[in-house]
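The complex appears here without one of its protein chains, the remainder shown in place.
Note that the chains are named A and B in the order they appear, and that numbering of residues resets to 1 at the start of each chain.
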Amino acid sequence: MLENYFPVLLFIGIALVMGVVPLVLGMLVGPHRPDEKKLSPYECGFEAFEDARMKFDVRFYLVAILFILFDLEIAFLFPWAIVLKEIGTFGFVSMMIFLAILVVGFVYEWMKGALEWE
Amino acid sequence: MNFETVLFYLFAAVTVFAALRVITARNPLHAVLFLVLAFVSSAGIWMLLEAEFLAIALVLVYVGAVMVLFLFVVMMLDINIEQLRKGFWQWLPLGGLLAALIGVQMVWVLGADEISAGTTAVKHAADYSNTKELGRLIYTDYVYPFEIAAVLLLVAMVAAIALTLRKRRDTKRQDVNKQVKVRREDRVRIVSVPSARQVESVQEAAASNHGHTAD
Partner (left out) sequence: MNYLASLSPIYAEMFLLVMVCAILIVDLFIVNYTKTVTYLLTQTSLFCTVLILLFTHQPGAAHLFNDMFVHDVMSYVLKVFICLAVMAMLLYSRSYLLVRGLFTGEFLALVMFATLGMMVMTSASNFLTLYLGLELLALSLYAMVALQRDSAIATESAMKYFILGAMASGFLLYGMSMLYGATGSLDINRIADVIQHGTPNKSLLVFGLVFIVAGLAFKLGAVPFHMWVPDVYHGAPTAVTMFIGTAPKLAAFAFVMRILVEALQPLMIHWSGMLMILAVLSMAVGNITAIAQTNLKRMFAYSTIAHMGFLLLGVLSGTIEGYGSAMFYAMVYVLMSLGGFGMIMLLSREGFEADTLNDFKGLNQRSPWLAFMMLLLMFSMAGVPPTVGFYAKFSVLNAALDAGHLTLVVMAVLFSLIGAFYYLRIVKLMYFDAPESHEKIYIQPDSSLLVSLNGMAILLLGIFPNTLMSVCFVSVQQSLLQ
């Protein structure tokens, strides 16, 4: 079975070479003459004002988490879809229950306003 | 040593290296990127075990979604990683000793001949589909754990909402329902304003004005 994936491996290998070789070449061949000014952070010619990091609104996180949960749900649908004919009504119903439980969650978060961006 | 074994050791070495860098990297962003690398190379190991669906799910879900979320947060958050890692070097000898101890034990137990001998994975034909095999089992034999998994996802949803959702009072938000439901009567009030008024005599008006201000 693994031989099917040989092209993928080859692709990864070539991609790695394409990505790494120019970088390494540049590092080896290019001139290195660093000084203090060159290495200092650059912000439109000023001294840097403050750290680039800041307080982060937790709402971004909520949206992302909700996305991941449904992403996982979708992951369960793939194996189900390709064997649906073999597993019959039982398999169909079990997936429907799975989806129903998650639909409850969906309704809940929708009504709760978690999907809205105020 | 055949080609697959070489690949296995390659992926394993990359995974271990990346995992080590996750905890030693100075820049949190680099740590997250190394974690991505660790996931990708473990996906490679899974692929070698012919668990193609799991390998792809790992890349899709962890690398594609979870790690992007991590990256997002780490990039923006104002954490001072140096401060967090204050005790790192101080406790390294003790932790390292314990890790080495466990490592030696693992090599001793798992490296024993009778375990490493009989454990070559079964090789399948080119048309074998691991995804199909999974599908045949998950939704029939393993239906009970499968439904519990759905409940776990539901709990995660409820917990995430309970912990992070906060109604803000200072934002002005649009309520589409209200906007759609609005009727003419709610918004428009017809006031009959007489277009012309009889002019009173100047003195009278002045007197009434005066009276008002006196009040």
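One rule holds for everything that comes next: a contact is a pair of C-beta atoms (placed from the backbone, for glycine too) under 8 Å apart; a residue touches a chain by one contact, two chains touch by 3 or more.
Bear in mind the structure is a predicted one, so any value in this text is a computation, not a measurement.
Visitor: If I consider the whole complex, including the chain that's not displayed, which of A:Met18, A:Leu39 or A:Met111 touches that chain?
Guide: Going through A:Met18, A:Leu39 or A:Met111 one by one, A:Met111 is the residue touching the chain not shown.
Visitor: If the hidden chain were put back, which of B:Val6, B:Leu20, B:Leu92 or B:Leu110 would touch it?
Guide: The single option touching the absent chain is B:Leu110.
Visitor: Which chain A residues touch the hidden chain?
Guide: Looking at chain A, the ones touching the missing chain are residues 101, 104-105, 107-108, 111-112.
Visitor: Can you list, in ascending order, the chain B residues touching the missing chain?
Guide: 105-106, 109-110, 112, 114-115, 141-145, 148-149, 151-152, 154-156, 158-159, 161-163, 166
We take it that only the chains that are shown with their structure count from here on.
Visitor: Measure off the straight-line distance from the CA centroid of chain A to the CA centroid of chain B, and report it in whole Å.
Guide: 9
Visitor: Quick one: in the complex, what on chain B touches chain A?
Guide: Residue positions touching the partner: 4, 7, 47-48, 50, 52-53, 57, 60-61, 64-66, 68-69, 72-73, 75-79, 123-126, 128-132, 134-136, 138-140, 143, 146-147, 149-151, 153-154, 156-158, 160-161, 164-165, 167-168, 171, 173.
Visitor: Which stretch or stretches of chain A touch chain B in the complex?
Guide: Where chain A meets chain B, its residues are 1-5, 9, 51, 53-56, 58-62, 64-69, 71-73, 75-76, 78-83, 86-87, 90-91, 94-95, 97-98, 101-102, 104-105, 108-109, 112-114, 116, 118.
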